[in-house]
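A short worksheet on the structure shown next.
The complex appears here without one of its protein chains, the remainder shown in place.
Each chain carries a letter (A and B) given by its place in the written order, and its residues are counted from 1.
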Amino acid sequence: MDKITLEVLRSGKKRTSYELKYRKGMTVLDALVEVREKQDSSLAYRHSCRMGICGSCGMNIQGVPRLACQTQVSTLGKETVKVEPLHGMRVIRDLVVDIDPFLTMHTSVKPYLIRENPSERDNSDREYRVLSEEVGRFLQFDFCIMCGLCYSACPTIALDPDYLGPQAIAQAYRYMADPRDEGWEERVELLDRPHGVWRCHVAGSCSFVCPKDVDPAKAIQLARVEVLKKRFLRKKPRAGSPLVSLVPVVAPKQGTKAPPFDFRKGEAK
Amino acid sequence: MAEVIDHDIIIVGSGLAGLRAAAEVMAASQGKGPTLAIISKLALMRSHSVAAEGGTAAVLYPEEGDSLELHAWDTIKGSDFLADQDSVWKFVTLCPEEMRQLERWGMPWSRREDGRIAQRPFGGHSYDRATFAQDKVGFFEMRTLYDKLQEYDGWSRYDETFVTSLVVEGGAFRGCTAIDMKTGRFVYFRARACVIATGGAGQIWKFTATSVSTTGDGIGLAYRAGLPIEDMEFMQFHPTGLIPTGILITEGARGEGGYLLNSKGERFMERYAPSKMELSPRDVVSRSIMREIAEGRGFKDEDSGLSYVRLDLRHLGREKIDSKLPFIKELSMKFVGIDPVEDPIPIKPTAHYTMGGVCVNDSGRVLDADSRQVKGLWAAGETACVSIHGANRLGSNSTAECLVYGRLVGRDVVRYLASEGTGPRDVVSPQVAKEETRIFDGLMKKETPSEDVYAIKAKLKEVMDRSVYVFREEAALTDAVREVRALKERFKGVRATDAGRQFNYNLQDVLEVDVMLDLAEVVALGALNRRESRGGHSRVDYPQRDDKAWLRHTIASRAESGPQFSFWPVRITMWKPVERKY
Partner (left out) sequence: MTKNPRFRSGLLASLVPFGFNVERWSYVLHRASGVILIGYLAAHLFETFQLSMGQGAWANTMATLHSLGPLEMVGLWIVAGSALYHGANGIRLVLNEMFGMLMGRPIMPVYPYSPTSLGRNQKLAVWATTAVVLVLWLWAGLYLLAGLGVV
């Protein structure tokens, strides 16, 4: 194809079409940038890294939420590309939506490491011993770039804006599954609520659209199992992993001159 | 009329350095202390720091053969002896604590067999000290710091607020003006302390690994406030940038054993750095690649017209790539359709890291042209130039610098306010009204502009890519200076063509290009003046390093007729400069 039409539903109301010449490897973001730079400088959309790691450019392309920087026009297979703002959120302007409710939900699940003794976490010079298999239990859920695509795709969010959302629950589970975390009880409490984990009905669209394979649907069901464990089995959480005691690194006070050192010996390695 | 917002501390920029400083301020003040605001022109998790891939250097295992002296020596030699050696020593002593602190805050570092934090080899380091988390170390560090900040209540976030100018009067920081993108309002942040942590200026070039947001805002803020900026001509060109976008392929790929091949299939690094080969410092590898291409042993991409060489990871095997370099595989498959297990990846040096920046001392306090501390102003991370990286930065040292300096600055700010006092000041500087007029009556004036800001931006990037790239020489640099000055003249006719109030990205683009032009002029002039080759600055006409005349930092200050240059000495406290061979 040598020409494409970008049809943008600006602010969710006005449908505007832009004609562009197609270049090999063109992504939807490339098309939007070309529109703003050459045709219509008032087209507002978010973007930053253009490599699918910052999560700014989430928008609804051909009916499904995607990252514009990762969506090749050629894979969409059509000459008209329909772009809309992310569904389920308030539109501020053109393709820019309000992600504050999404961010607030994330903060509300206490997404940080909780230890019974906070000074162990903040004022110590030792490290936790964690085996690779134990990291593997939560690592997948830590890949979340907070793009909001899962939140936008979730049918429960469309119905119920007070629902925590797949991203928040997945992040709560990420910390529950972290062997260094001791906040299992608190998090189960936060999830075991009317608008918490019970509102998920496994539509799976969150995992379907996630650009980083965080698989929030899996995280939510695993979190639900934890909540059930607490409710029915009264199961106690497993103990957090121990601190490794090791010899602190020899760090001279700031300002002391370095001891004499033969750099040739270092270079011989 | 500008709305006035009062906070005790403001942090401009929310990358690694900014978030680390914020975490330190909140931890040090235990929520009972000064009010903190984090201002960023993006949402907080979108900063370019998330794209950092390879690793963070630290001496975690001195009992296994590593040492602080070795790390310091590697850094200083890597900087081509332009680094200030006492600052480097302070830096290397504080790195290990940072790694362990992040780990206790939940960072998912990759682990060794025994459950302790793993490290891998990296370019320029003579010991395997790059602490890594698969190949997304910057992303995980940002996640950990952002999550840590969610624990505290007493801070405000101003997402998508574009800071347009710094108000510095009487040698002290007063506040900064900004535009709130969500509403289009003009805002004045009045504060007692400010940390600038906005990152580098990679977007001046066209073929760059940096985000679209990396336009040198913070460096421009200091420069326009009359503060000096240091060593801007030293730009690091990371050897492996994906064709045709410039997206970064981490040095960790070479650290895990990748080869660089030319069109003859040879590992050409043998000719330039026989002992370290592909793991030489980045400037050495970049120059080698450009030389191979210049001598006709590169490939050419038909669609973009760019020449390249190849990064071969096939011999690493699927398992190693999937476990240690998964992000590289994703980028390569997503953007060029190449699976690194089957085919080599096309790469070329890409503009990556700004060694230069705002002049600071080794506590992060901003200095003015007479080397005096500016009261209440700090800079940290890539924006600052301490200088730790000198003429060339070693890989994995930048994330370490952001963390170490984020912490030092955070602590220093709290200490400063403990003696200085908190609470709002009364006066609103007249500069605020002047800035408002410049933007809203000037750049946003409703008239047809005589120049197109995007055409100017494209031309600037083209000029920089052509003349101020890996190899530089007098005629091309003189041309570059002339063209940048012409573009600055043309910029006077630019107006914002979008009249909207909310999310006026066109206005933001105009303000960014304004700063980019200023910085490009400093870079090009600095490169023209420096008649030697050192680190990331290679002059074809002056190929040798000249310690007698040029072992000094370039300091640029703004004046009516353009940047004024002066020089500061390099602080040499440990090792005298020697020949830099790998």
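One rule holds in what follows: contacts are C-beta pairs under 8 Å (C-beta built on N, C-alpha and C of every residue); 3 or more make two chains touch, one makes a residue touch a chain.
No experiment lies behind these values; they were computed from the predicted model shown.
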| item | value |
| --- | --- |
| Selected residue (touches chain absent from view) among A:Y128, A:F143 or A:W184 | A:F143 |
| Chain not shown: contacting residue from A:K38, A:R90 or A:K235 | A:R90 |
| Positions on subunit B where the hidden chain makes contact | 134, 322-323, 326, 329-330, 333-334 |
| Residues from subunit A at the interface with the omitted partner, ascending | 12, 62-64, 84-91, 97, 136-141, 143, 153, 155-159, 161, 177, 200-205, 207-208, 210-215, 217-218, 221-222, 224-225, 228 |
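Convention: only the chains that are shown with their structure count from here on.
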| item | value |
| --- | --- |
| Subunit A and subunit B, separation of their C-alpha mean positions in angstrom | 24 |
| Subunit B partner contacts - residues on subunit A that touch it in the complex | 23-25, 36-38, 41-42, 44-56, 70, 92-94, 96, 99, 103, 106-107, 110-113, 120-122, 124-132, 135, 138-139, 142-146, 171, 175, 178, 180-181, 244, 247, 249-252, 254-255, 257-259, 261, 263, 266-267, 269 |
| Residues of subunit B touching subunit A in the complex | 27, 42-43, 45-48, 50-51, 59-60, 62-63, 67-70, 72-74, 77, 86, 89-90, 93-94, 96-97, 100, 103-106, 108, 110-111, 114-117, 126-127, 136, 139-140, 143, 147-148, 150-151, 182, 211-213, 244-245, 247-248, 303, 327, 330-331, 334-336, 454, 496-500, 502-506, 573-575 |
